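What follows is part of the complex, with its chains left where they were.
When the chains are written out, they are named A and B in that same order, and each has its own residue count from 1.
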Amino acid sequence: MALRPSRLITAALASVSILASACTADAGDTDDSTNTLSRRRTPTGEDIGKVSPGLQQYANNVVVEGLWSRPGLSPRDRSVVTVSALIARNNTVEMPQQITAALDHGVEPRELSEIITHLAFYSGWGNAMSAVAITNDIYTERGIATTQLATPARQPLPLDEAAEARRADTVEQDFGTVSPGVVQYTTDVLFRDLWLRPELAPRDRSLVTVSALVASGQVAQIPFHLGRAMDNGLTQEEAGEALTQLAFYAGWPSVFSALPVAREVFAGRP
Amino acid sequence: MALRPSRLITAALASVSILASACTADAGDTDDSTNTLSRRRTPTGEDIGKVSPGLQQYANNVVVEGLWSRPGLSPRDRSVVTVSALIARNNTVEMPQQITAALDHGVEPRELSEIITHLAFYSGWGNAMSAVAITNDIYTERGIATTQLATPARQPLPLDEAAEARRADTVEQDFGTVSPGVVQYTTDVLFRDLWLRPELAPRDRSLVTVSALVASGQVAQIPFHLGRAMDNGLTQEEAGEALTQLAFYAGWPSVFSALPVAREVFAGRP
């Protein structure tokens, strides 16, 4: 039953044509666009080759056989980073394959749903709606029911009241008169609600946030959230590998703009 | 006939499933893709709930019942901000619902069309074309004809010649030899033509511009245009509420990168 990671990745990513076909099989049977939210499929390796044989070779040799098999970050975590980057960049064409791969790599449906929920706030509502449309189809096809999406015990995670009070004070002093609404929602909805939801571990929630920030070029917001990610248990090696993953899925320039900031954050850690 | 604002918003946003169905009814009847430009629909509350019950709750409790009902900015202005952010971010999946809601909130078809025209220049031609495709379908469905899209008296708005001469001089000195084409078009097409079109009030045109800048992370361009927006009549309270609206539709990081700049602009006002 247990595939070695490299086999698992190959099965999930190299055989994209099988995945992609499965992914749109139901959708393709009818044209009832009032029932189906998305009907796109991700290009297969063969599709890529018809447009660029060179890109197909990079896909096989560098991405599937190389990047996804690197040590330092698990395939499951690479999927968390990749899906977050695609949602942040609204890359809907690549999403069907990578959301499917994420489930195959062990991201629980509950976690995937919470990544989308989290990014509704950190990447914008419209980006989340694109991901909802695609994920809705994949859940229908896989028979994933709403009962699988909540944690059994829905207790909010514990809050470090002192640290949260300091954060809230700083933001209130900085921007309380500029936009009282933003300041209020940041406390009430984000830090005293969203971040305490047990559907996603804080370390993973931070990894999602940092990935989205890098992928959308929001360099100024990286120091706070990368520091928080490391407080939540992300290691420097994992962060460096997340940046490697992001070089491919968010593009080299996004990562090169983030590297000097990451270096400062790493240097400032005790 | 007159609904209270909160009822209007609830009708327009909470009953998204009705809107969304109506929105694609004609499109869904045929598969003639040479006649239909877009056939997407925005996920309904029920669709969201199948992917994330938590996100559906946020949609109902925080966004529809909360954000859209806040004082400080009218539902009509919130729609102007939201549609501008979606066009700037190319959020095509959320667009059908929000463009429909904008018309229900009192944004005139003439104004909506001019928002798209304005953003062809301020968010790029390709972003405008995505909005054209979706709006074309909505206008067809609602029977909105071209005759509704122009102001009766097509006189250009008055121009402050002295202020425009100062702006043009500064840009010419800064960038006249770097890109003569950009400098020339900025004067001829933007400030002596587009900004003088009477289809949209200058205050609204500025609100569209600032929303697009925040939503696309163009922080360096905010000071000029936020100052101009306030010269054109946007109050500080409205600007702060626009940022609150944008936190949801452009994502928290975009707004937190804009807040320090907005604070400086507010502090520098007489």
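Here is the rule we go by: a residue touches a chain if its C-beta (ideal position, glycine included) is under 8 Å from a C-beta of that chain, and two chains touch if they have at least 3 such contacts.
Note that the structure is predicted; figures quoted are calculated from it, not measured.
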Remark   = Full complex stoichiometry, one sequence, with 2 displayed, works out to 3
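One rule holds in what follows: only the chains that are shown with their structure count from here on.
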Message = Report the inter-centroid distance (CA atoms only) between subunit A and subunit B in whole Å.
response = 27
Task = Sort out for me which residues of subunit B touch subunit A in the complex.
result = 21, 24-25, 27-28, 31, 39-43, 47-55, 58, 62-63, 67, 70, 72, 85-86, 89-95, 215, 217, 240-241, 243-244, 247-257, 259-260, 262-263, 266
Request  = Write out the stretch or stretches of subunit A touching subunit B in their complex.
outcome  = 31-34, 37, 90, 92, 113-114, 116-117, 120-133, 135-136, 139-140, 146, 149-150, 174-175, 177-182, 185-186, 189-190, 197, 199, 212-213, 216-218, 220-221
